[in-house]
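Okay, structure first, notes after.
A single protein chain has been removed from this complex, and every other one stays in its place.
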Amino acid sequence: MQIGMVGLGRMGSNMVQRLLRKGHECVVYDSHPDALAKAKDQGAAAFASLPDFVQALARPRAIWLMVPAAVVDGVLDTLLPLLDKDDIVIDGGNSSYHDDIRRAGTLAKAGLHYMDVGTSGGVAGLERGYCLMIGGEASTYRHLEPIFAALAPGADAVPRTVGRPAQTSAESGYLHCGPHGAGHFVKMIHNGIEYGMMAAYAEGLNILHKGNIGQQGRAADAETTPLRHPEHFQYDFDLPEITELWRRGSVIGSWLLDLTAQALQGNPDLDDYTGHVSDSGEGRWALAAAIDQGVPTPVLSAALFSRFESRGNADYANRVLSAMRKQFGGHVEKTKGGSTG
Amino acid sequence: MQIGMVGLGRMGSNMVQRLLRKGHECVVYDSHPDALAKAKDQGAAAFASLPDFVQALARPRAIWLMVPAAVVDGVLDTLLPLLDKDDIVIDGGNSSYHDDIRRAGTLAKAGLHYMDVGTSGGVAGLERGYCLMIGGEASTYRHLEPIFAALAPGADAVPRTVGRPAQTSAESGYLHCGPHGAGHFVKMIHNGIEYGMMAAYAEGLNILHKGNIGQQGRAADAETTPLRHPEHFQYDFDLPEITELWRRGSVIGSWLLDLTAQALQGNPDLDDYTGHVSDSGEGRWALAAAIDQGVPTPVLSAALFSRFESRGNADYANRVLSAMRKQFGGHVEKTKGGSTG
Amino acid sequence: MQIGMVGLGRMGSNMVQRLLRKGHECVVYDSHPDALAKAKDQGAAAFASLPDFVQALARPRAIWLMVPAAVVDGVLDTLLPLLDKDDIVIDGGNSSYHDDIRRAGTLAKAGLHYMDVGTSGGVAGLERGYCLMIGGEASTYRHLEPIFAALAPGADAVPRTVGRPAQTSAESGYLHCGPHGAGHFVKMIHNGIEYGMMAAYAEGLNILHKGNIGQQGRAADAETTPLRHPEHFQYDFDLPEITELWRRGSVIGSWLLDLTAQALQGNPDLDDYTGHVSDSGEGRWALAAAIDQGVPTPVLSAALFSRFESRGNADYANRVLSAMRKQFGGHVEKTKGGSTG
Partner (left out) sequence: MQIGMVGLGRMGSNMVQRLLRKGHECVVYDSHPDALAKAKDQGAAAFASLPDFVQALARPRAIWLMVPAAVVDGVLDTLLPLLDKDDIVIDGGNSSYHDDIRRAGTLAKAGLHYMDVGTSGGVAGLERGYCLMIGGEASTYRHLEPIFAALAPGADAVPRTVGRPAQTSAESGYLHCGPHGAGHFVKMIHNGIEYGMMAAYAEGLNILHKGNIGQQGRAADAETTPLRHPEHFQYDFDLPEITELWRRGSVIGSWLLDLTAQALQGNPDLDDYTGHVSDSGEGRWALAAAIDQGVPTPVLSAALFSRFESRGNADYANRVLSAMRKQFGGHVEKTKGGSTG
């Protein structure tokens, strides 16, 4: 079936390519000529003008937005006047589900349909397929199901869960999760879990990475905690081998571990990264939802806060601590990166 | 080759069965007649007396202990007088690596060899194979390698990591991680990561489980936080379908997720569990190691503390909070399980 | 000067009493006859009808709301039609600053003035005075300053900070913190800090309370972590004496500690509390603000989550953990309150 795609970044361009491969017709819009040219080569009808793009789509149009969450409302402002009754707009990016609820209301007043689709899979999605978490009206969902099925991994991606009854779309990798916002709500939780899992691996590997800390000297002053048992930290662990090991038979095997083992190949110290870790919003919104609900999420929040700290956002708080210590104890700060462990 | 196994619980009995299937000779000891009988049926030489068990083993003996960490030292006290120079004792359970270092020293004085093997895989290990994290002398490791290779999943369990050079034992699922204690150190970190991952899923699913909290009433008093936007929490999420969905194409696919999807089949509310979550020590020791090192582990610790809280261990702290609130604000406690969210 | 007070609960009635003592004229409204009668006895003009209350106030009226945050908007709906241009409404409760910004806009359209006042001090405020964090227009703030000064503790409550220049209102215990919402923003942070401090004491006391855990027996099975050094936990600490001790000369002296020492007198186990700890919203909003800002708040969030957990809100997450453990390890839950520590 025909689909319009707005946004040919890392995600959008791969999704178009996957849809084309599966025999669907893609009409695409982007402001970057290179991205348009590439999509055109792959068989898409490519437009650098949004009105032209809209004109090229058959009614009722199905337009998939794959743009940063921060610009969705701006795109919608431009797009909506160009649309006609019964057209469908799908936000496949990382919007907050609050925005979905609001936008669905706005579009409904104009006779338009809105779907929110949380899309997981990253750059590997082109080959592996995308996990699609879908919110909106059931009738619109059914109308678009061929597109969802083409983007999703399909039923043979992993072994079936024992004891499941008749096969459902979830087993193909796409699911109608509920009304407007449900798709991005589930994606938001997905990403919150992702942050927690990533942090669990990262913290564990950090301990292993410092397994030989007992071999290093240490200042003996009142500002430095003594390492009571240096004999317990004499290990030079091989992290590329250990992460590879864990991929087989262990309880912590996962796709994220596969990727970590990959990343550590030939680069066990990861020196080419600065450790400035972005977050794209879903982890924050997951936490905000939990707070509204009164649900304790110590792990998800710790994972998020580690990212905030990696970007220097605790600096003022740390200076407050140093100022307090100076006041009550006359403590003078040691130089960052000192030997205090 | 021949191996002696002490302890035929969930783990030990399956490991014996796997070794027998792979053609190794198993001599086993346990105090439970049923476990012994089952092992005997499968082809093991089974003994209810530790001296008889030791006598039945060819020298140098290789004896694998698969018993609770709390009883290892007791078993060693009984076992050591029965052994001869060059015999090998393998602790395959969940001992602290501190104990490994100590025990290896004790055994070395008697001319004995000690290996610590972190064994992951659970009840599925019989079929999937066990992930083995091994510490001790290199020569003893090489001597025992046929046993390790038989227990491990083998090289074709998962696809190779792209770009790896020549195949290593890690790709078969077992690894000599370093000197005494290194195996249980790596296993300890493995379990710390496991706790973190499990908690990440559990917290995320808890948020989804309360996705319809906006449909419920709420007290309007000074002790209850108003739910500012009930319209944001009107979702009845289907957790068995959502966990099934995430198994395909998503970033958070993992074996733990496979098991979670399995557990939720036909039991989305998990009403047959009380939520009293044990911990077997490795998570604690991982955290203790991190503290010694000065490594921040907010996620691993939060996961561990959630388990402590699930067992009621925060009760006194909570009563302190209530007592403070009564003092400064005259606040009277609401009944547990009230509507405050 | 004259002030109208809506709400004669624990806070409102004491504030009226303090204002009356300081010579101000109080007109009060509440729906409970007893509260009205008590205020009348103390010298207030008391009304059971909101219109009568409004009529009794001289223009421009100054009306202080001291009601649960959840009912402020309802009260405003009733109140606003009764007011006249230039009247002032003060929300002295625990509203979200988001609501202040919205309400100030609504009132401004009707020519009315809105002030948000975070009020700390609890039941002791009657004698100690109230710490007032004030947001809104500077001119309205100045108009109401006699009321603020009467409610606040005054300059001699604590010793002056060394090196401060000319005295400011902060030194008397009230402060114009900024435009609309600034008062409740600062109060929100105040309460977030309060939660963190309370939890710090509670966790520390919990460790002391279990200082003799080494005297107790412990199961030796694979579900129970061995206590490696029972000799380290043989202390029977006297918490009433220790909290009393810390009040003098220590780094952790505080008013909260004074109250804790008070609460522990004659009741070291706090058996008359259940440990179901409410939260009234500010801690949640503080955390939500931090998340919006990208500010890491691991301590404030941990304190909040402990309260959520004290109310059983982690139960589903814990059942998920138990279900996972059953799946991979065949672990059967131990009974809650077991001896696993």
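Going in written order, the chains are labelled A, B and C, and every chain counts its residues from 1.
Keep in mind that, in the parts below, contacts are C-beta pairs under 8 Å (C-beta built on N, C-alpha and C of every residue); 3 or more make two chains touch, one makes a residue touch a chain.
Since the structure is predicted, the reported quantities are computational estimates derived from the model, not experimental observations.
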Option from C:Y141, C:Y273 or C:F305 whose C-beta touches the chain left out: C:F305
Residue among C:Y29, C:F185 or C:Y316 that touches the chain left out of view: C:F185
From A:G9, A:P60 or A:P146, residue that would touch the chain that is not displayed: A:G9
Interface with the undisplayed chain - residues on subunit B: 251, 284, 287-288, 291-298, 301-302, 304-306, 308-309, 311, 313-314, 317, 328
Hidden partner interface residues of subunit A, rising order: 9-10, 68-71, 93-94, 96, 122-124, 198-199, 201-203, 205-206, 209-210, 218, 220-226, 228, 255-256, 259-260, 262-264, 267, 269-271, 273-281, 284, 298, 302, 306-307, 309-331, 333-338, 340-341
Residues of subunit C in contact with the chain not shown: 97-98, 101, 120-122, 125, 128-131, 133, 152-154, 157-158, 161-164, 168, 170-175, 177-179, 181-182, 185-186, 189-197, 199-201, 203-208, 210-211, 213, 225, 227-229, 231-238, 241-242, 244-258, 261-262, 265-266, 286, 289-290, 292-303, 305-306, 340-341
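To be clear about the criterion, only the chains that are shown with their structure count from here on.
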Remotest chain, subunit A as reference, centres from CA atoms: C
Chain nearest the overall C-alpha centroid of the shown protein atoms: A
Centroid distance [mean C-alpha coordinates] between subunit C and subunit B, Å: 42
Centre-to-centre distance between subunit B and subunit A (centres being mean Cα positions), rounded to whole Å: 28
Numbers and ranges of subunit C residues touching at least 2 other chains: 284, 298, 302, 306, 309, 311, 313-314, 317, 328
